[in-house]
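Every protein chain except one is present and positioned as in the full complex.
Up next is subunit A:
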Amino acid sequence: MSPTALATPFLAAASGDGGGYHAPEPQEFYQPLIGHGDWALTRPIVVMAISVGLIAWFLLATTKRASVVPSRGQWVTEALHTFVRNSLARDIIGSKEFLRFVPALFTLFSILLVNNLFGIIPPIQFPTMGRIGFPIALTLVVYVVYHTVGIRKKGFRNYIGGMIPKGLPGPIYILIVPLELLTQFITQPLTLSLRLFGNMFAGHMLLLLFITGGQYMVIHGSIGLKFAGAGSFVMAFVLMIFEGLIELLQAYIFTLLAATYIAAALADEH
């Protein structure tokens, strides 16, 4: 959140509730700019639009005259692309079929990377993935892709059959079959989106807490609380760096898992 956005609920709370400290709430992540309800133009939508515009512009600009000897911008794009292409796609999916998934994984990775980092980059400072709609959208893409390629490659019956491990004693299957199907069709996408959402949401919440708390203590507290408030700001700074690491890590994990699910769907044996 930008400083003003952070300050607004706090000040409102301070004046409205007669001066008590009001901790940040999940509701504050809902920030409609135009309209309201399900179809409102919200702040994360704007951030997401900006990020897509920036990414598209950067990628196009740096690859426009892609040369054998890279320029600085091209070098950055190349490093990211090579990372997704070789370390994620090729190593996990295998050198035979990875190439057609590289654009999707690269898109996924760049969207996640930029949007996650927006969580701590001023003046945006809003974690888009802290709104569950976006992780669900990306998970939906991954979900559809890996089931589609799996069914297309093996046929529906073989694909579903391939999920069940073979060679187990009969009664175990009563337990295994629903578990495996649950894992493949419900748990995997659920955890994929919730992991990303939870990390971004909670991390940002923590930052909000330390910043608004510090602000309140410095402004309204007694002399001792003012020092505590300063400590709270230091803590917020440290956590911001920590949050940056988590943001990178989550972008990586999401893409990694997407590649893993695709690889599992394409794998010949379970």
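In this section, contacts are C-beta pairs under 8 Å (C-beta built on N, C-alpha and C of every residue); 3 or more make two chains touch, one makes a residue touch a chain; residues count from 1.
To be clear about the criterion, contacts and distances are computed from a predicted model.
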- Message: According to UniProt, what is the chain that's been left out of this complex called? Choose from "ATP synthase subunit b", "Phenol hydroxylase P1 protein", "Zinc ABC transporter permease" or "Sarcosine oxidase subunit delta".
- Response: "ATP synthase subunit b"
- Tell me which residue among A:98, A:146, A:197 or A:261 touches the hidden chain in the full complex. A:197
- Filtering A:77, A:199 or A:215 for touch with the omitted chain leaves A:77
- Query: With respect to the chain omitted from the figure, which of A:117, A:141 or A:264 is a touching residue?
  - Reply: A:141
- Identify the residues of subunit A touching the omitted chain, counting contacts across the whole complex. 8-9, 12-13, 15-17, 22-23, 25-32, 36-42, 44-45, 48-49, 51-52, 55-56, 59-60, 63-64, 66-68, 77-78, 81, 99, 102-104, 106-108, 110-111, 131-134, 136-138, 140-141, 194, 197, 201
